Structures are given as C-alpha cells and as structure tokens.
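On to subunit A.
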Amino acid sequence: MAAVIIIVIKGLILAVLLLTAFGVLTLTERKVLGRFQFRPGPNRVGPGGSFQFLADGLKLMLKEEIIPNGADRFVFLLAPTISLVAALFAFAVIPWGPPIHLFGQTIPMEIGGPNVGILFLFAITSLGVYGLILGGWSSQNKYSLLGGLRSSAQIISYELAMGLSVVGVLIAAGSADLNNIVSAQTNLWFIVPQIIGFLIYVVCMVAETNRAPFDLPEAENELVAGYHTEYTGMKFAMFFMAEYINMVTVSSLATTLFLGGWHGPWLPPEIWFIIKVAAFMFFFIWLRATLPRLRYDRLMAFGWKVLLPVALANALATAVWVSVVAR
Partner candidate 1 sequence: MVSTVVFWLAAAVAIVGAGGVLLAKHPVHSALSLVLNLAALGVLFLLLHAEFLAVVEILVYAGAVMVLFLFVVTLLMAGTKTPRDEGRFRLAYQYLLAGLFGLILFVLVAHALVGADWMSSLAATNAGGSFGSIAAFGTALFTKYLLPFELTAVVLLVAVIGVIFLGREHGATRK
Partner candidate 2 sequence: MVPLSYYLILSALLFSIGTVGVLVRRNPLQMFMSIELMWNAVNLSFITFARQYTNMAGHVFVFLVITVAAAEVAIGLAIIVVVFRTREHADVDELNAMKG
C-alpha cells in the first residue's frame, strides 16, 4: 500500500512541477524571443512582465468555450484531454535524480520504472497523436482536418527515425531501463560515441513536438492554425500545455540518453538535470527565432530519405562495434 501512496505523491509533485514549468516556459519564450528580435517582450504585468503567464492563464480560463456547430462533441472534448494526459504520463519513467532515502525507504526518482522504460515512453508519446488527429477531425473544418493529418503524419514519420536513433544508445548501454542507461554514462556521456544518434535525435525531437522549423501543422498561411483552429479557452490551453510539456519530456529524454542524465560534478544531481533540460529549452526557442519553416514535402523527404537511413546505419554500426570490436 505504501508503494501506491508514494507513487501517487510523486505523480502529484511531478504534475505540479510540469505545469509550473509550462507557465515559466511560456514567459521565458516570450522574453527570450523578444531579445532575439530587439524588442522588450511582455513587460507590463508584474515586475519586468514576470506575472504575464498568470494573466495569460487567467485569460484562457475565463474565455468562452465554443464548440463548433456540427462537431462531434465527445471527440472534440476528448482530443485535448488525450494530448495533455499523454504528455503528462510520458514523463513518468524519466529518472531525474538518483534514488533518495526517506523514512527508511529507497525511493527512485521516477514514478514507474518498468524494465522496458524507454519503450513505454515511446508508446505513450505515440498515443499523443490521437489528440491532434481527433481534434482536427472533430472540428468539422477542412483546415483543421488537414492540419491534424499533416501533423500526425509528420509525427509518425519522425518517430521511426527517433526510435532508431536511440537504438544505438540501447545497444551501447545493453539495457532499455533508463536508470541503467544513466548509470552506464558515469564515465563517458553517450553524446561522444553516439554523436550521430544524438544529432538525429535532436532533429527528430524538434519535429516530434511540432516546433519551428517543423511547425507545419500550424502554418497560418495555408492551414489557418492547424488542428486547433476551432479550439478556444481551456481546451486550447490543454493543447498548448501538451506541446510545452512534450518539449520538456523530449529534452529530458535527450538528457537521460545522451548527456549523462543527472550526472555532474559539485552541484546536486537534480540541479544538473534541470540545467541540462533548460539548455535544450533555450535551444528550442533559439531555433524558433532563427529558422524559417520547411516545406511539407521537403520535411517528409528529409525524414524518410535522410534521417531514417542514417539512423539505421548508425544502429548497425553500433551493433557491429559492440559485438565485434568492443568484445
């Protein structure tokens, strides 16, 4: 019973942390983007605009909820829920610190750690696609439908390359358990031997979260605003939260797989973890400020014809290395 309670407590803490991170992130993004573009960014609410995210949240909560005429109501409400729930659940297996000892119990710093942890993460994130495709379909709006189909096609395509880019790490670590992968990096982070895998992963992670320069599903000029054109208020906020939490999740996974997880000198491990993730978040914003959007066919061709073969070759090379040379 104690185990169940601990899991529930950890889950609650994590959910609160992630939602706070979402608030902070939106604000940071707006401020940092402002700097990139030589403008101040939000600066009215609170000191230096620091309460802007509260104002934004309040606005979204108080807005009128609109359900389009002719929409499939149940599915229309279900779609953002799926997105958010999948985003929150995916984080559950990521160890963001070494196990701690509290009240005579050893508590691992992730919520659940099946020995197939990383596959579980991929399985859950693959369910997030339903939010987009169902949101697009249930709106009864052709822009939404096309946006939903586009983004889900994009996510499915890049999921393959992403999964394959990780295979190299799994082979090198000899385990699919994220804790084992972290401890395998005590001496050398996998970013060094698996640099190709890392680069592919980074590209895929941007595409998976539908962020610039891969934010085609939201391409305003052709799709209005993609799958969430018809969404307002809290339902829109849920999509929005899902996107930012997904960014945190993929960054955390990148940290765990390639940057040694919570390993680091001097500072406490949890702080190291947060620093590394924050670096990735800054990278996301930087990309958005710098790069123009890709064309859809180019995007798909890049995923299938470049990333996938290279990731495959990388996995093969790692397998050969581990089984022939390193043995």
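By our rule, a contact is a pair of C-beta atoms (placed from the backbone, for glycine too) under 8 Å apart; a residue touches a chain by one contact, two chains touch by 3 or more; residues count from 1.
With respect to how the candidates were assembled, all candidates are chains of the complex that A comes from, given by their letters.
The shown structure was predicted, so the numbers you read here are calculated from the model rather than taken from an experiment.
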| item | value |
| --- | --- |
| Selected neighbour of subunit A [touch, this complex] from 1 or 2 | 1 |
| Of all residues in subunit A, those that touch candidate 1 in their complex | 4, 70, 72, 75, 78, 114-116, 119-120, 122-124, 126-127, 129-130, 133-134, 136-137, 142, 145, 148-149, 152-153, 156, 159, 176 |
